[in-house]
Structure formats: structure tokens, C-alpha cells
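Note that one protein chain is taken out, while the other chains of the complex remain in position.
This part shows chain A:
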Amino acid sequence: MTEPLLSVRDLRVSYQVGRSFVHAVDGASFDIPKGSITGLVGESGCGKTTVARALTRVIADNAAITGGEILFEGRDLAKLPEREMNALRWRDIAFVPQSAMNSLDPVYTVEYQLGEVLRRRGGMDRRQARKRSEELFEMVGIDANRLNDYPHQFSGGMRQRVAIALALALNPKLIIADEPVTALDVIVQRQILDQLKELQVRLGLSVILVTHDISVVAYICDRTVVMYAGKVAESGTMQAALTAPSHPYTMGLRNAFPDLQGAASGVLTPIEGAPPNLANPPAGCRFKPRCPFALDVCGSEPPVVDVAPDHPVLCHRARESAALRIEAAKTETWMARA
């Protein structure tokens, strides 16, 4: 792998809730290469959205980045002064939110909101901004005469396209899309994903796609980062994750979603149990209580094992993954735990 665009090293983000701290992201490390779509996947509360927001450094009032590095083109965003960070927002790192309805200001036209970014952040004049807005609308497949419309006049899918157009406005190097299609029906989901993929390839963008839906990841991503309980369980190319998942959690996720790549067993097998409470996480491997392959050794902190080049796995038994995969494919393996 060549020099990555973004390299997250041992990132830690905590929320203060009352007097206690919830370590939502507890030592996450992964790389985002240039010109790829990386799926950041995991179940609700695993810290994926917190990671995504930490990359922009616009996080909740009660949250703080408590450790680690976010290396972006040689600069550590975690420690960058606010002024420099703000200069970099949207110009280098743009964001596509989950709910485009709520993320567009209801009292301004879409053109105003595009123009606001283009003029205030991109230094364009009114005429240039208008021209660029038309260009952006064309890119995402919306008629330019709808620029003067207000957000509520668009359908859900259209609003999501507007959100993508907004993200593309200043030609960012990295786009973080936080559950960009979750609120949409499957047909529109697919259209939006196709569009995102097409734009990503055409413009050579790097995209981080945050989602809980591994089938979305399988559909358009080149790489995947699987998060569990605030840590990265496994990361690598999509190929590696689909054909050779090496963390039991990833194996379980594969069984729990309909397989878009064919060769489905036809039976969906859920992973029983729930993720641990991050205010007081268990010692050792956090997946241990739900893992069908857990051993005594799993009570201690698991190592990061490179099962292949560019394929780190956070598991004591990562080296046995080939054998575990065969077991994990059986429904009984997961039922026995329950």
C-alpha cells in the first residue's frame, strides 16, 4: 500500500455522561488510501459515527478526543490548532450526513446553501458560485432549475443528492459519508450508492462510508474497517473481508446479512447478545461474551495480528482463522452460544 491519505492511530474519544466517561472510541487504528471507498462498519454504538465526526473535529459538547493521532497529509488533525483545522474543513474533508432533511437549513434555498460554501469557503464570486452550483447539480443528476427550491420541496433521495453535491462543492480530498442511504428505500439507496461510486471513480475521491449495513459495504466499497465496541476488529481490502474474514465478529456479521455477492447459505444467523457497556467495558477481548470461539486467553487484551499484508485482525486466534471460518459458516456454532 502506498502512502495513505489518512492514517488514524490509536484514536480515543470519550463522552462525559454525568461523572463517568464512556470511551466510545478506545484505540482505533486504520488507514484510508487515496482514491478508494472504505466502509466503516459496525453495529449501533460501536463508535463508527464518533470516529467519523472526530475526523472533522466537530464533536458533541460532552465529547473529547483524549488520545491518538489523525494523520492527514502529514499533519495531525487531533492536535491542529482550531483555526488551521477550520481552514481545512470542507475544502479537504467534506461530510455527507445521514439525514439530509435535517442537515439542510429549511429557511434557505439550496442555491444559497451551495453558494454559502462556495463563496465563504471557496472564495468564489456570485457568478462563479452559480456556475459551479449548476455543474454540481448536473453531477448528481438534478435539473439546475431546481437550485432555487427550498429543501422541503425535494424528495428524500433528491435531498441526499443535494447533500452529495454540497460535499463535492470544493473538490475535497476526502468525503466522509455517515449512513448516507440508511433513511432511504432500497431502490433509491441503490441509485445513490451507484452515483456515489461513479463520482468517486470519476473524480478520484477518497470516501469513508459509515454504515451498519455490511451489504452496502460489500456493494460499493474497496476496503472495510470493522469496528466493535470502540475498537477496530479487522480491516483490509473488501476481497479479504468477504473471502477471508478473520475476526469472529466479521464472520458473524457475514452470516447475519443477506449476501449480495451470491453463494448465500439462505439462512441468516444473528450474533446473539449485545455489545458491552462502554462506560465499564470487560477486560480482555470485548467480543468474548458473544464469541463462539472464546478461550481463557481471550480474557487478556488481544494482539493485533497481521494475517496477511494489509489485513490486521484484533484477535488471539487470528492465526487459526481459516479453521474458524469453516466452523463459523455453520448455524449451530452461533446457536450453541445462545
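The criterion applied here is as follows: contacts are C-beta pairs under 8 Å (C-beta built on N, C-alpha and C of every residue); 3 or more make two chains touch, one makes a residue touch a chain; residues count from 1.
Just so it is clear, contacts and distances are computed from a predicted model.
Asks: Looking at UniProt, which of "ABC transporter permease", "Na+/H+ antiporter subunit C", "2-oxoisovalerate dehydrogenase subunit beta" or "Deoxyribose-phosphate aldolase" names the chain we cannot see?
Replies: "ABC transporter permease"
Asks: Based on the whole complex, identify which of A:90, A:219, A:249 or A:334 touches the chain you can't see.
Replies: Residue touching the chain left out of view: A:90.
Asks: Across the whole complex, list the residues on chain A that are touched by the chain not included here.
Replies: 56, 58, 86-91, 95, 97, 99, 102-107, 109, 116-117, 120-121, 150, 152-153
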